[in-house]
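Here the complex is missing one protein chain, while the rest keep their positions.
In this document, chain identifiers A and B correspond to the written order of the chains, with residue numbering beginning at 1 in each.
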Amino acid sequence: MERTRHQGMAKNTYMRWRLPLVCLLWEVAMIVLFGVFVRFSPEADAHWEEEKRKMNLTSDIENDFYFRYPSFQDVHVMIFVGFGFLMTFLKRYGFGAVGFNFLLAAFGIQWALLMQGWFHSFKGGKILIGVENLINADFCVGSVCIAFGAILGKTSPIQLLVMTLFQVTLFAVNEYILLNLLHVKDAGGSMTIHTFGAYFGLTVTRILYRPNLEQCKDKQGSVYHSDLFAMIGTLYLWMYWPSFNSAISDHGDAQHRAAINTYCSLAACVLTTMAFSSMLQKKGKLDMVHIQNATLAGGVAVGTSAEMMLTPYGSLIVGFICGIVSTVGYVYLTPFLESRLHIQDTCGIHNLHAMPGLIGGIVGAITAAAATEDVYGKEGFIKAFDFTGAYQTRTPSVQGGFQAAGIVVSLLIAFAGGALVGAILKLPIWGDAAAENCFEDDIYWEVPEDEEGDAYHMHNPDKPASP
Amino acid sequence: MERTRHQGMAKNTYMRWRLPLVCLLWEVAMIVLFGVFVRFSPEADAHWEEEKRKMNLTSDIENDFYFRYPSFQDVHVMIFVGFGFLMTFLKRYGFGAVGFNFLLAAFGIQWALLMQGWFHSFKGGKILIGVENLINADFCVGSVCIAFGAILGKTSPIQLLVMTLFQVTLFAVNEYILLNLLHVKDAGGSMTIHTFGAYFGLTVTRILYRPNLEQCKDKQGSVYHSDLFAMIGTLYLWMYWPSFNSAISDHGDAQHRAAINTYCSLAACVLTTMAFSSMLQKKGKLDMVHIQNATLAGGVAVGTSAEMMLTPYGSLIVGFICGIVSTVGYVYLTPFLESRLHIQDTCGIHNLHAMPGLIGGIVGAITAAAATEDVYGKEGFIKAFDFTGAYQTRTPSVQGGFQAAGIVVSLLIAFAGGALVGAILKLPIWGDAAAENCFEDDIYWEVPEDEEGDAYHMHNPDKPASP
Partner (left out) sequence: MERTRHQGMAKNTYMRWRLPLVCLLWEVAMIVLFGVFVRFSPEADAHWEEEKRKMNLTSDIENDFYFRYPSFQDVHVMIFVGFGFLMTFLKRYGFGAVGFNFLLAAFGIQWALLMQGWFHSFKGGKILIGVENLINADFCVGSVCIAFGAILGKTSPIQLLVMTLFQVTLFAVNEYILLNLLHVKDAGGSMTIHTFGAYFGLTVTRILYRPNLEQCKDKQGSVYHSDLFAMIGTLYLWMYWPSFNSAISDHGDAQHRAAINTYCSLAACVLTTMAFSSMLQKKGKLDMVHIQNATLAGGVAVGTSAEMMLTPYGSLIVGFICGIVSTVGYVYLTPFLESRLHIQDTCGIHNLHAMPGLIGGIVGAITAAAATEDVYGKEGFIKAFDFTGAYQTRTPSVQGGFQAAGIVVSLLIAFAGGALVGAILKLPIWGDAAAENCFEDDIYWEVPEDEEGDAYHMHNPDKPASP
């Protein structure tokens, strides 16, 4: 034990110069790139009065700000409080969960504004940003937060920043292929955010496999109050998911419909999660891990189809299935992935994002393929799938095929990108901790000495953690 | 002591097959009923473009989604985080508070969409749902969350689901009688949500009276951090209450006014709560129980009248009174109700919802009776009270009378319904815990072993809880 510890201690987790250097250099790069490229969209620019006349708008309320800002704020809460607090369930990794999530998301949204801007909002040599860009940047970072869930507690903040840089880039490429080349619909991001983010993260954690992780098995659990903190994250994700899936849908009925479908799917998901959580445990007791996570699978799984005519009962069915799949995943699949495939998935993103994301992609493909002019109305049909211009003649079944292709592309880019980024993160220069120091805030944070828990021992790493 | 414990242990709290069965069966029933009945309202349906033309709307911003969605999200937070965390004040019942609230609300909103839909949104054999239905479903479930407060810690999750099923049904009936038959105004639900929900819950807890509850007196208290978790619930309820009371008011001035009145009432309520909390305690110290609860009474008590011309100073007066009534209730009435009337009211809903709800109904009746065309304007008067069609000739004083009748009807249905449901819940098949295991998460939840608190003992129920 002492020897392993010594080996561990040999790892240099000293952040003093490396972390500041990365943060400062990258932020300077952001400033330069923003200076060269980023300007306000016409709706946020002071020339708006002229724009309004040009667009024949009679009121300021027609500014996209009023259509999307409330949803943006909900999404913003999901990224920072939702994901941040969801990951505080570990007994001694709350600072890292909330703090590193804060760091990577704050960096990620800037880089995402650029990457997505170049692909989607580039006009006359400038990226013109408005509220929809902010939402999309938050979405993009959402996929990084998901991947973070797989490696939670096992990486240094620098590794997280490096991963964010690459993952945001790959996200934007994948998104461009799906939305622009394949002309796929994915407003809530079942494919672009969840499938991509989760399989990317799982690949990374596979590459970073740590054989001795059972050394800190005791720190991978929760304490009573850390489980309550995590429920803050869960509930904000659950409550605001209707905003997430509707945030960038078309104005009017599409936003309205996406919110309703997501609301229904999530409600059903809670019941099947509770059912299977109790059923799969010998004593029949509910497990907070399931409640914290599997209840959200229903939101993931209608990410593609929520804005379509999935219908409320269709949403209930999707939520019903995903609560089961996700809970079963936590009970049987996560241990299997760890022991057999060496995939150490701290938060179980395979159950919350990967499988429900795939289901979401498939449900989206089916819903698109099943669309008819009868159900959508002639105009509604064209508007819902944007069958205009080059896509005027695309049929629902062809659209369904392209949707399915979108899943495959997302998977391929996730695996390839994850492997590449995992390999980069394996370099011994990023300051990650030894196995026995994983899941412990004390490595990267000033931790207050307190009477609760074993903080004292953490401040004295040369003493054994367990007395 | 040992003998009582043995009797207690004899109670079968094993949930493994019963809870899953109930959850799965009911969710399947929801899917079938949604499949038969629930469709999108025209504003959420893909035919919206045609609808827009039909209604002569020039912009998507006229979709009801943009009038109500921000309020809906606030209400949603109140139900799941507000009520859920408000009840985490107990030292060892945080999982049950947040988790069971989550479960019952997720089921309740589905059943409420159906029940309220049949009464209010049934067209051509289908229930057509939009964002207003989502708000109303959340409202309906709010009354169940209130009743849950009375029985918190003393019931099994199955009992809660059974209660939700019945209470939602009765809520919808009562609401129908009030809104449609009596033509009563109650946008913030002083009568339909608070009076009904609270007296229903109090009746249920009276029927479920447990004589030996003082056995777990120590677990009925809070710890330092559980009180802070509860303040999260309190503050979200307090902050978003203006959205609650304005969420389904008429577009325009009514929503605007309801938010202002509620804001004022709540502000005044905080000051009188603090005053009486200090005054009624010998040492003059503030009591977190009062701050967590009585500060909210002002929101309850303007639930009926907030959208009327109550005026800001009228709202202050209502809030002023309710802070006092509610705090005095916690100090004197709750112990009296428990010792004399055998009403064991865990969260003190009598003080937070029952009395302020009654006051709210009365204030609403008076405000309606005092309405004049002078104050409201000719058009405003008709619009505010919907004095059209069959109600064209109704006068304010008659309206006041009907409002008062609404209180009586709500009370009657609450008492009768509570008695019925209490009797059903008393059946020995639902898996509730013995008295000495009340207020303890360990019965229904996997609880992490931790250094904080006496979790260890809870994992070993055959050992005495107090050393």
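One rule holds in what follows: contacts are C-beta pairs under 8 Å (C-beta built on N, C-alpha and C of every residue); 3 or more make two chains touch, one makes a residue touch a chain.
This structure is a prediction, so every number in the text was calculated from the model and none was measured.
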item: Touching the absent chain when the full complex is considered, from B:288, B:328, B:370 or B:405; value: B:288
item: Contacting the left-out chain in the complete assembly, out of B:181, B:341, B:375 or B:427; value: B:375
item: Absent-chain contact - pick from B:28, B:239 or B:424; value: B:239
item: Hidden-chain contact residue, picked from the options B:23, B:168, B:309 or B:443; value: B:309
item: Chain B residues that touch the omitted chain in the full complex; value: 61-62, 66-67, 70-71, 74, 91, 221-225, 227-228, 231-232, 235-236, 238-240, 242-243, 251-257, 259-260, 263-264, 266-268, 270-272, 274-276, 278-279, 281-288, 291, 295, 309, 311-313, 316-317, 320, 375-377, 379-381, 383-384, 452-454
item: Positions on chain A where the hidden chain makes contact; value: 14-17, 19-21, 23-24, 26-28, 30-31, 34-35, 38-40, 43-50, 52, 59-61, 63-66, 69-70, 73, 76-77, 80-81, 84-85, 88, 92, 94-95, 98-99, 102-103, 106-107, 109-110, 113, 129-131, 134, 157, 225, 229, 232, 444-448, 450-453, 455
